[in-house]
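Of the protein chains in this complex, one is absent; all others appear in place.
By letter and in written order, the chains are A and B; residue numbering begins at 1 in each of them.
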Amino acid sequence: MTPNLRFWLGAALLALVLFLSLRLLGNDYAYFAGYFVLQYVVLASAWNILGGYAGYVNFGAAGFMAAGAYAAIVLRQALGLELLPGILFAALVAGLLGLGTGYLTLRLRGVYFSIATLCLAVVLQTLVVNWDYVGGSRGAYIVHPRDIPPFTSYAEYLFVVMLVLAILAAGIGRAVERSSLGRGLQAIRDNERAAEAVGVPTLRLKLVATTLCGALMGVAGAPLPYYSGYLNPEAAFSLAYAVNAIAMPLIGGAGTWAGPVIGAVLLASLQQAATVTISSALNLWIVGWMLVIFVALAPKGILGWFRRRP
Amino acid sequence: MDPDLVLLLNGIVSGLLLGGLYAAAASGLAVAFGMLDIVNIAHPALMVTGAFTVVVLGTWLGLDPLLVAVLQAPLFYLLGTGIYSAYHHFFEKRGEEALQGLAFFFGVMFIIEVGLVMVFGPEQHFLDPSYAYTTWRLGEIDLPLRMLVPALFAMACIGALFLFLHRSFVGLAIAAVAQDADALRLMAIDPVRIKRFAFGISIALASMAGGALVVVQPVEPSSGQVFIGRIFAICIMGGMASLPGCVMAALLFGVVENVTATFYGPSWSPAVAFGWLLLVLAFRPQGLFGKAA
Partner (left out) sequence: MSTDVLLHAKGVGKSFGGFTALAEIDIDLRPGERLGLIGPNGSGKSTFVNCISGDFAQHEGTVTLAGHSLNGLKPHRRARLGLARTFQLPQPFNSLSVLENVRVPLLFSGHAADATERAMACLEQVEMADKAQKLPKELTQVEQRRLELARAIALNPRLLIADEAMAGLSNAEVDQIIALLFKLNQAGAAIIMIEHIMRAVTAFSERLVVFVAGRKIADGIPRDVLALEEVEGAYLGKQ
């Protein structure tokens, strides 16, 4: 059995087990909790493509995710199209956003890209707040169908969609890691000048990575309005997304496809469990501290404890 | 006079005053980012922290916010040296400032912001000085003291910093460390000590800018967010390490943003920051007032 086949079969099996055990539970809350964790698997895997492999820090996860969420809302309002086309449209919009930001800033030092992504979220939020078509600061309501056969509830449907997206995101991360693109990005992270000198088309690879990273983040955000039934700018641009998108890969182990998955499952589950017991601010505060402590003391993340080499 | 012209003139003047506040916020970053090459994205968050301590101490002691800002600056200097020591130990020394160092400052920013929410709540806090509602008038032009005093305060701080950097031995050493750390070693000066000192100054400036911010507007824990784009844009436009360039860029920026707000509504002004930043990065990355690389 080839490693590729083993990965996809393993992922499909894992997905099936997850799905069946949640169905046995038969509780909508479990689906929502699962969705919450899985969206972070997508988001963290997306961040890792640019941040983990190429070493370019994207601070704008919330901005890209919100772009995806609002793209889904716009598509629904304009054409009446539902979630699945919304996800594709979100990938397109957020991917173009990533491409544009990258194109304008990536010819310079990487830190300018980071700074640009940092303000991107603020500015997109300004645009959305001023845009009445999507509800402005009041927010937009999405009335979704009660259920979609053959699924028992809409929550289950959303969970399954996000499950598929999470597996795709991890698979894309893994494919990047094993491709020339991934090797080229790693060469860029280690030494961009030397990479260029040995024939790596650095700008093009970085643009591919920013586009892919943006598109996947948009995909992570597209189901958000359907998940909460209502979306306002404050929720869509929540700093929680930006910090988790960075913290999860770095804590799990950036630069490996499994790192963000581990980090996302771990941190998101913790946060999901903790919201019941402690305030959401304290919750996020702990994530911030974990990020700082991990980058300082364990720069290779949890996976770094288990293997000597990246 | 034509009312539109009056509006424009007033927009420009209050933009200049607003630019004074931006200059205060950006000058500290010009030291950290421009001279020391430390991408401190937590700078605005530290400024807002300074603003909150000004509100707390000023209310408690019954003193003017700007006076409190000066008095508390040494504490922020110490905080800055502490942050730099950690940054140097964990990232700069290991050569990992790019990815991990950026993530570190992002984490610090986040911890500060959420920490402020936990202590003070998400709502706005203010401390009005006695002159908050006084406005001087020059013909048709309004000069609200709430804007004028912080702008003058900012210019005084930056002037002092400028003299310090250009006249004192330590100041010259900071300029030298920006150019070539090895040259300093030959002069038996420890570049790490110089950088720690300079970063402390940078954070002290952030806290003083926080004092100016309190006078201009009420503050909330997330106030720093809109400043990130602004002050990095200003710093880059100003040519990174140049204080005069930074002040010029800040004033220009204040005017453009304020005139935009006057004619198109204030909710659009944050978009100006990003637009400018992208344009500068795309077409003049060496800054508006910088020399060609």
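The definition used in the following text is that a residue touches a chain if its C-beta (ideal position, glycine included) is under 8 Å from a C-beta of that chain, and two chains touch if they have at least 3 such contacts.
This one's a predicted model, so the numbers in the text were calculated from it and none came from an experiment.
The chain not shown here makes contact, within the complete complex, with A. Interface note: of A:78, A:164, A:194 or A:293, the residue touching the hidden chain in the full complex is A:194. The chain not shown here is touched by just one of A:4, A:180 or A:279, and that residue is A:180.
In the full complex, chain A contacts the hidden chain through residues 180, 183-184, 186-187, 189-191, 193-203, 255, 309-310.
By our rule, only the chains that are shown with their structure count from here on.
Remark: chain A residues 51, 55, 57, 59, 101, 104-105, 108, 110-112, 114-116, 118-120, 122-123, 125-127, 129-130, 189, 239, 243, 246-247, 250, 254, 279, 281-282, 284-285, 287-289, 291-292, 295-297, 299 touch chain B in the complex.
Residue ranges of chain B in contact with chain A, taken from their complex: 39, 41, 86, 90-91, 94, 96, 98-100, 102-104, 106-108, 110-111, 113-115, 117-118, 225-226, 228-229, 232-233, 236, 265, 267-268, 270-271, 273-275, 277-278, 281-282, 285.
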